[in-house]
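Note that this complex is displayed minus one protein chain, with the remaining chains in position.
Right, subunit A next:
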Amino acid sequence: MKGNELFNLQELLSRQKLLICFSGPFSHSVIEELGKAVRNHLENERIEKSAIMDVFSVYVEQAQNVRNYAASREAQGRPIPANSGIVVIGKDEDHYVVSSGNLVERDDAEGLEAMLEKLRGLDKAGLKAAYKEQSRKPRDAAANGAGLGLIDMARKASRPLDYSLREVDDTYFFFSLEVQL
């Protein structure tokens, strides 16, 4: 990358007061190592343990969602373009913000939107009920997840989940998710 591009990228990142930013192949070991680094950093900031665990757990859910989605499409013979996922942890005044973005197939965009709109309309009690309902459904071994991640993030967030779906080409939408803690 050329020097001035690198400068612009770094400037953009530092304006967001980022703790970490990762874009590239999401392997389990990358998710784990970045997670450890974030926890160490937050422990040095002397913030409450519960706040550290909230940032860490929302980060793990987002990173594992990006990774599991890419892995499931690869298993179905439709790999997502490489390294198109990103996860970012930043600070906005006194609270932390965990965001992620990744390409999703056109056919999945509508379901995601419906799910997020539903969650955005629920209060704390409604989110808890949705969480309990989902957690009682049988495990789906093919899904590599319990379908609880988004609901759990919505419960931990201090305001409704913010998201966007932007058309990239005939096949993909770029899905972004922002969770304010």
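Things to note:
Here is the rule we go by: a contact is a pair of C-beta atoms (placed from the backbone, for glycine too) under 8 Å apart; a residue touches a chain by one contact, two chains touch by 3 or more; residues count from 1.
Note that in this section contacts and distances are computed from a predicted model.
Not every chain of the complex appears here, and the one that does not is recorded in UniProt as "SiaC family regulatory phosphoprotein domain-containing protein", selected from "Lipid-transfer protein", "Sugar ABC transporter", "SiaC family regulatory phosphoprotein domain-containing protein" or "SUF system NifU family Fe-S cluster assembly protein".
Across A:L6, A:M53 or A:A114, the single residue that touches the chain missing here is A:M53.
Residues 28, 32, 36, 49-50, 53-54, 56-57, 60-61, 64, 132, 135-136, 139, 141, 144-146, 148-149, 152 are the ones on subunit A that touch the missing chain.
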